[in-house]
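Every protein chain except one is present and positioned as in the full complex.
Chain nomenclature is as follows: A and B, assigned in order of appearance, with residue numbering initiated at 1 for each chain independently.
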Amino acid sequence: MLQIIIQGLLLSGLYALIAMGFMLIFSIGRTLNLAYGAYIMVGGYIYFWLSQQLGLPKLIGFAGAVAVGAIMGLLKHRLIVKPLKGDPVAVEISTLILAVIMQSAVVLVFGDASKILLPIIPGVVTISGAQVTYNIVAATLMSWVIILALYAFIRGTHTGRAMQAVSMDQKGAAISGVDPDRINMITWAISGGLGAAGGVFFASYTQLSPGMWVAPVIISVAIVIVGGIGSIIGTLIVAHIIGFLEIIVVAVWAPELRGVFTMLLIIGVLIMRPQGLFGREEH
Amino acid sequence: MNALEIRNLVKRFGGLTATNDLSFDLAQGESLGLIGPNGAGKTTVFSQIMGELKQTSGTITFMGREISGLSTPDRIARGISRTYQVPRPFTDLSVRENIRVGLMPDSLRAMIFGTVDRAREDEIAHSVGFATTDLDRPASELAMGDLRKLEFARTLATGAKVLLLDEVFAGLTTGEIAMIAELIQDLRGRGFTFLMVSHDLPAMEPLIDRAIAIERGTLLADGSFKDVLANAEVRASYLGEA
Partner (left out) sequence: MPGLAQTLFITASGAGMNLRPHHFILWALFIAGMLLMPELVGRGTLRTMVFACYLAIFAISWDILSGRTGYISFGHPFLVGIGAYTTAILTRRYGFPVEASIPIAVLVTMFGGLIVLLPALRIKGSYFALVTLAVMELMYQLVPVVRPDLTGGTRGISRLPALTRGAENGYYLAVCLMLAVALFAWLLMRTRLGTALWAIGQNEESVRGSGLSTTRLKSFAFLVSAAIAGLGGAFYAHYLGTITPRAFFDINVLFQIIVAVLIGGAGTILGPIIGAFFMVFLLEWLRPFLPGQERFFVYGAIALLIYMYQPKGIMAIIESGITRLRGART
């Protein structure tokens, strides 16, 4: 029981982190950014390359991954989203193409086989019979630090509030002196960085493989939509629902069915209540 | 029989009341002007009559039958249709094809196996003032005035005999206004029923038998055009006179 709670909390924290970066973009442009998965994948691989293949300190590996993710986000905004003028279908499709390109790029550089990421912090602690690695505890703590920092940034800083304003009303924000273009750029960069950070932890939780990006993308889109677009609290709650759901299914049923119920939940909620469990109805 | 009977219609959006206990009748063959300032809730009334918005309470009776439970296409099939204040054309389709969509019966079988009635398409297009050379132009190339004519044509094509016109004159030249006015007069002569909204009161006056005025969703006056405009409340709200 305790094991389920601990593991549920840990996985949920990870999902919340991954979903945050996605939420930023989705709440601004209602863009289904499928290439978000590419940040997750590239983040994991860059960390692997810097810290495991080059043997650099882990912190540098992590910083490198976040930096590359942020740059990818920036480039995507410049080269794809802006030229397409935010046409949602075109962006959706071009991000799908981009994600597949990134996947083949990863295969090209690192090969097709999956790789095991060494734990970021080695060691195991046993809590009432449950084996919990320090690594996943660290991942969850980091997730929470990043989520809280993001929350403080959005609520507390000028740029953060401007991001919120743009997400509610692009034109209105422009009238009140916010440059939506600059804010969009910043948002895409932060989203890329968050995705890459989430990718490092996600990879250390599962493993590195070129196809690893699909499931987290679907889960993060689902968390964001089911949680209600733009609602940080809703995102957190749904991340926990999905995290616990998966852990419970694995513990009491069968590990293979892990994703099945998540997908069923997503499909069900989207069809019955497209505005999400905690969102307002959009006009 | 009345074409349309609106009884105690209420529509609330959260705390805002867009339609407030509104009741009025529209007789068959009659032409009724709906006037009121911007934001008075005129378009919201149209949307409820057509079923695009569900009213909070109240009844909408069309030709003696309560239609609140029917979908928009079902209401149109019964003979009532509307135009939109902002035209909503199919931009990649030609003028002719836009009208064709309006003419189609709501039956897959008929859509697949039925024939295209090009003569009828031409007739409708010409009646709102399109030239033959316009018929194959895509709607994306049309100017505002033409889009409004196209909107009217597509609504006519649905075959409805009761038409709700939302700002049909906006953005039209004087010549085009005269042409649309003549078409409306012609349709009135043929027994069509109208409920229309327009800011161009002089253009609307000769086209209507009666007028009602609303403000903030509430009925202010119902009567002849002159009486309604003479009403003190209407003058206060609509014309800004105290």
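Convention: a residue touches a chain if its C-beta (ideal position, glycine included) is under 8 Å from a C-beta of that chain, and two chains touch if they have at least 3 such contacts.
These numbers were taken from a predicted model, which means no experiment stands behind them.
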**OP:** Consider the whole complex, including the chain that is not shown, and state which of A:41, A:70 or A:98 touches that chain.
**Re:** A:98
Subject >> Residue in contact with the excluded chain [from A:9, A:215 or A:251] >> reply: A:215
Original post:
Mind pulling the chain A residues that touch the left-out chain?
Top reply: 30-32, 80, 83-84, 88-90, 92-94, 96-101, 104-105, 107-108, 112, 211, 214-215, 218, 221-222, 225, 254, 256-260, 263-264, 266-267, 270-271, 274
**OP:** List the residues of chain B that touch the chain left out of this view.
**Re:** 50, 52, 71-73, 76-77, 81-82, 84, 88-93, 97-98, 100-102, 104, 106, 108, 111-116, 154-155, 157-158, 160
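The rule we apply is simple: only the chains that are shown with their structure count from here on.
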Subject >> Inter-chain centre distance, chain A versus chain B - centres from mean C-alpha coordinates, in Å >> reply: 48
